[in-house]
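A protein chain is absent from this complex, but the other protein chains hold their places.
Presenting subunit A:
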């Protein structure tokens, strides 16, 4: 009996999985049923088909996306065959009459140049070929012809010419959106590039001043500090890769803090609690150092030069599929309302160096769930929590961990 139960438990697993999958697949179309009059129903059907064809095209016009959307587009037009081309070749042919590919491409040259739609009769030796006639509707983005949508039918039809034109316009809009997406991505990349080299000029100035002050009194110390400075700037200005490892970032923070400590002496103390499991995690380049810089600034702010001491705690924990990094200071804190406005970029970030910048980059790389979480109040210090997924597609640290 018990053995049977065990078998049942195991056998139920795949069935459950299949059930969930089927349920997800079938859930959406069903919700369309039983809506209003047949006309309304047909409208909904059409809109639904159109909405299904849209997502692949949002990634631009490639063989893969064309293949995914062609069938939906053909059912939208109700033709025997539909083909999508770019400027050089047929990307996909959905339906009958596959042998017309080359002929279509030859006849298409004019339409692709002028950007005007046309219709023509196809020549065919095969007697029972169902495709005798083709409508060409160019796909244009920003006045430039990217490709064409070709609908084929057994005989001429004015309705089809109109419909193909409309569908082509709709596809063009999707492609324009894809173009927009692409330029947005490029913008983000450019922004990341612009942001990442942004170490504060004040910091360079202050560091050099501190080193200068040691040159005569303690040349050995000055030499060490210069080396720290060299290491830190080398890390900050390195050219390759947008991502680094938590270990490398921590080393950069170490160099940074050595320079800051030289300036503030005993007033600054730092404790670390790092789970070694998360050190290899990949994260955007220079996204923790600005937070530490911020903590130093806030920690020492508003305290009398002689008595004020600042304590900074940096924690990295292992939390399942994520690493949890917390940077905490016991300094002046900040008004939450002001901080919210800084993060929303309503106020120029004179106070929080790069906080909004780090927040933006984290959101761009990992999604909106992974923005900075900041707990603060005036006079109560500040605690910044960063969640870093251990694996994210496309995030690979460049180079190797610093060797010990």
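Some points to look at:
Basically, contacts are C-beta pairs under 8 Å (C-beta built on N, C-alpha and C of every residue); 3 or more make two chains touch, one makes a residue touch a chain; residues count from 1.
Rule of thumb we're sticking to: contacts and distances are computed from a predicted model.
Missing chain, UniProt protein name, picked from "Acetyl-CoA acyltransferase", "Transport permease protein", "Glutamine--fructose-6-phosphate aminotransferase [isomerizing]" or "Transmembrane transporter": "Transmembrane transporter". Touch with the chain omitted from the figure is made, among A:58, A:71 or A:251, by A:251. The omitted chain makes contact with just one of the residues A:109, A:230 or A:319: A:319. Touch with the chain omitted from the figure is made, among A:280, A:336 or A:379, by A:280. By the touch definition given at the top, subunit A reaches the unshown chain through residues 1-11, 13-14, 17, 239-241, 245, 247, 250-251, 253-254, 257, 269-277, 279-280, 282, 317-321, 369, 390-391, 393, 395-401, 404.
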